[in-house]
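Shown here: the complex without one of its protein chains, the others still in place.
Take a look at chain A:
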């Protein structure tokens, strides 16, 4: 008999070493997440996967599953916390969904819809960030980076390249590229790298793709992210 814990009252089986996120996803239960991708080591940075265990809020992607836990993934309080976290992510960068080509297939947007976030609420920072289009095949729009480090992990752990890193602390944190000029075009990055296909937002995109997918046929146009899953599924198809 395998071990179980309770998620919103439902018994979730797990193996030793699994996180709450791993076990939930394996059991087909959705816990909203952005920086989590089962292919890479958990990172625990976006906090969107926050759940409540006995009055303590923890990130499901880093918390180990253990026998008999009672985990709250859907209370109003958890919803509030997630919405506030998302709102902060939205105002911290420049996420202009109506004009963004990733709209409709963006995990940040889809999670925001899923949690019922209707407006950014907080004052926008409107940071001044750039677009790096120096690479022939891929463009990086830093306005949309949420510092989830998925590209960092993918480049390091899968592509064996370390093209990306996060530099600076706190509000000053930003994504940097390992190349003499700091530009993607001068790095060893290739469009076939895993790192080119893991970004949950529209920060790393193939050049010129734009609005190719008609409205109505985009990843999250018909069903919510809890059913459709992460963007990586679609992105990695291209590989």
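Just so we're on the same page, a residue touches a chain if its C-beta (ideal position, glycine included) is under 8 Å from a C-beta of that chain, and two chains touch if they have at least 3 such contacts; residues count from 1.
Here, contacts and distances are computed from a predicted model.
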Candidate names "Fe-S cluster assembly ATPase SufC", "Hydrogen dehydrogenase", "LutB/LldF family L-lactate oxidation iron-sulfur protein" or "ABC transporter ATP-binding protein"; UniProt protein name, chain not shown: "Hydrogen dehydrogenase"
Hidden partner chain, touching residue among A:88, A:133 or A:165: A:133
Touch with the omitted chain, as defined above, among A:6, A:124, A:209 or A:222: A:209
Absent-chain interface as seen on chain A, which is shown: 98-99, 101, 130-131, 133-134, 139, 185, 207-216
